[in-house]
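First up is the structure itself, then whatever we jot down about it.
With one protein chain withheld, the remaining protein chains of the complex are depicted in position.
Think of it as A and B in the order they're written, each chain with its own count starting at 1.
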Amino acid sequence: MSAAAGWLRGLLLPLVSVLLGLLAGAVAVLLSGTSPIDAYVALFQGAFTNTNAFPETLVSAIPYVFLGLSVAVGFRAGLFNIGGAGQLFAGGICAAFAGYRLTGVPAAVHLPLALLAGMLGGFVYGAIPGLLKARFGAHEVITTIMLNYVAANLTDLLVNKGPMSDPHTGSPQTPQMLLSARLPIIVPGSRLHLGLFLAILVVPVVWFLVERTTIGFRIRAVGLNAGAARAAGISVGWTMTTVMGISGALAGLAGAVQVLGVSGVLTPSLSSGVAFDAIAVALLAGSNAYAVLPAALLFGALKSGASFMQLQTQVSADLISIVQAAVIVFVAAPLLVRWLFRLRSVPAAPVSITEGGLGQAPPREGVA
Amino acid sequence: MRGGGEEGDRRYPPTQRSGVLGDAYAVDTGARDQTPVLALGLRGIVKTYGALRANDGVDLTVRWGEVHALLGENGAGKSTLMNVVYGLTRADEGQVIFDGQPVRVSSPTDAIRLGIGMVHQHFMLIPTLTVAENIVLGHETARRGLIDLRAACQAVTELAAHHGLEVDAGARVADLSVGLQQRVEILKALYRGARLLVLDEPTAVLTPPEAERLFEVVHQLTASGRAVIFITHKLGEVMAVADRITVMRRGRVVATTSPGESSPSELARLMVGRPVLLRVERGEAHPRDPVLRLEDLTVEDDRHQVAVDGVSLEVRAGEIVGVAGVEGNGQDHLVEAILGLRHARHGRVLLGSRDITRDTTRRVLIQGVGHIPADRHAAGAILDLTVADNLVLSRYDRQPFARWLIRQLTAVLEHARRVISAFDIRAESPAQPLGSLSGGNQQKVVVARELDGDPRVLVASQPTRGVDVGSIEFIHQQLVRRRDEGMAVLLVSSELDEILSLADRVAVMYRGRLVALLAGDDIESERIGLLMAGAA
Partner (left out) sequence: MAGIQTWFQSADLAGLASATLIAATPLVLAALGGLMSERSGVVNIALEGIMLTSAFAGFTVAFAAHNLALGLLASIVAGMLIAALHAVLAIEFLVDQIVSGTVINILAVGLTGVFYRTQQDVQGAVILPIWNIPVLSSIPVIGPILFQKALVTYLMLVLVVVVHVVLFHTVWGLRTRACGEHPLAADTAGVNVKAVRYLNVIASGALGGLGGAYFTIQQIPQFLPNMTGGRGFIALAAMIFGKWTPFGAFGASLFFACADAVAARLQYLGVHVPIQLLGMLPYVLTIVVVAGAMGRAIAPAAVGRPYRKS
């Protein structure tokens, strides 16, 4: 098979999956008693053609880039990080703290510092389930989900009449970020902020990390065959902890960017489902860093268009979840797509990300 | 035993008919007729996996009452063929005729219904269940919705007694020895009324005395009219057990003969397609100072049972020390303890004068220990990475393959090209995934990687498992050459022939203990065989 055909096939499956996903969503809309055409027209207007719609789509896509990369990096090590929401909160808390408490610092220092604080918070919060898996074999799917609930409670504890809450308002939020820590708006009149460039910049960095560094090699080796990696002297537990930390740092960065670029305050509704959406972004991108960009843009458009659609047609914005679920199914089940189209040429290998079940023994470590 | 006869017909599946031999467990094979019906006929079986033709038009006939050996190298297509017969794989083309009738076997259930039983190389037993549960699985009897395990135990005990294959029906399979587990497998097939029994490499896990006992059982089964297909790649066994022999090579049948009409060297030539040296050219060893020393090493398994029990051993520069033993007698744990992959409970591992007992695997490797893991797929290599990446798997982060944290891919590729040609690895490109190479070439990559690092000690665990004869010869020659250049080699192998042809000294392990250390003329097959079985 020629290289061009292979490339085409790599693109075909995601495209087909997205179309089928939209189709599945249309069926759901139809069943709920609305015209899917009206719904999708409104969705499109809300995402692209309305005033400021496209900048708004980009604003929505920015966190998806970070979170999509976060999930994708975990996948490469065979880990399923569903803890993006928690790590996003952790990053948001740290960035917010740096953002309003650090005074008298020039923007050139303050902003990077606040972003870094967010990454650090996410790193630590992500590394915890990595460590729990390495040390005790606690499956990351369960621990990260539990940590999401813990982080949501923690955020509420801090900002809802807690130590980080703004004494001047009654609503649960931190004080406003100082201007020196805000990500500046880059399209006047819209909410589109400098985070866009940060997102575009992070993609090649993550690609390089995974594909060209020794850390990335370790991550891939562990993800592909932990036993062989261990025999070759790679510490599997340490690698798992590191990769979960990196994944968490990316999610934390998303939290920081949302606080510093969009809301200007930290509120308990910071996450609002974006972290879960990122699973679909990463799967659609096939865990490839560069492919995360278009995937994030697509989901940004869906999310951004969905609010307008809800306003116009009363169809819940939760419709996007259905579309996402369907997209994941089709991407993760090439066999299903092949069966649907009675094709023989679609790749048959099933997508395998996790090995074994929720109760596996911890990965054995060498003498430490 | 007569008492169980009538009930037996009811209890066991319908293919079990009361037979001509006046024995409830014997089989009706049509042997009374003037023209005996064949047990199994295969006509033009073809099975392809991608570009590989695993079976390329195979014909085979097996008669009732005979032991039919199916001989061939790894990858010759024996297992694929038998998986077709047992319904685990569907053939692309060809016909299966069982007991004179063309049949379609699309699942093991079909095979069982016909009276075909199979004992797989890797036992198909569920370790957490009891012997009786394993045997009745899929053919259980229930009373008022609940499973009748008492009846199952009784039936199994009776069946076992009849065939002289006694086993405790209530024991958990995980607690049985490998030999007993194989017995359970045979009983499982007989319980399902097997008239044709396929044994896939049945002696691979047995001690020589256990193998002898198995041959008796096999002859007893054929004496009762059953047919047995005996898959193996060991020539000696074929001569000892077979009535007729079919030799396969590269997916085709190359000859059908019998022990009387053939000889081991003739069979080897048929199997490999060219004359084969049955022994490696190997001169006298000139050992020097000890490099690796194990002192009273005790290691526990995952369940905290002692797996290696106070082993002391020395490997000197310029010698090959073989560790013989049936698999599962602690060899794996011994190797893991040396490599720092497992804690030693007690005792020391010394590399030269340095104590490396508590070092990490990484430290152990850096200090000059090479390791060819026993299981290539689980520990030796990463099939989804490229050949080049696999060749630096244990040195990926060191000069010249990485500078700081950045990998130097040019150096990695250059290194790969050099090693590929030096070790005659058949690969189109260093950038192709390792999984696209043949098993023999994959193993050569592992061996090349470890030897290329010039270790002071090489721990080679089952270094030729599952590879073709050509690769075996190559790997053996490499090991001997490195020995002559002064490397210390610890060779762990459950293939007695491999130990005999390579080792200068032989340590025999039995139940975690080193029961003997032999040198010179003491290295002799029968003696080691007995030691491996625990007979001192």
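Basically, a residue touches a chain if its C-beta (ideal position, glycine included) is under 8 Å from a C-beta of that chain, and two chains touch if they have at least 3 such contacts.
Not measured: the values here are computed from a predicted model.
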Worksheet item: From the list B:56, B:73, B:99 or B:133, which touches the chain that is not on show?
Response: B:133
Item to complete: Determine which one of A:164, A:177 or A:319 touches the chain that has been left out.
Response: A:319
Practice prompt. State which residues belonging to chain A touch the missing partner chain.
Written response: 28-29, 31-33, 80, 82, 132, 135-139, 141-143, 145-147, 149-150, 153-154, 156-157, 160, 162, 273, 276, 279-280, 283, 314-326, 328-329, 332-333, 335-336, 339, 350-362
Fill in: chain B residues touching the omitted chain (full complex)
49, 83, 86, 88-89, 107-109, 112, 118, 120, 123-129, 133-134, 137-140, 142, 145-147, 188, 192
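Following the convention adopted for this analysis, only the chains that are shown with their structure count from here on.
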Item to complete: Can you check how far apart chain A and chain B are, centre to centre, with Cα atoms defining each centre and the answer in Å?
Response: 46
Practice prompt. Enumerate the contact residues on chain B facing chain A in the complex.
Written response: 302, 339-343, 357-362, 364-366, 371, 373, 375, 377-385, 389, 393-394, 396-397, 402, 405-407, 409
Discussion item. Going by the contact rule set out above, which residues of chain A touch chain B in the complex?
Written reply: 212-218, 220-221, 224-225, 227-235, 361, 364, 366-368
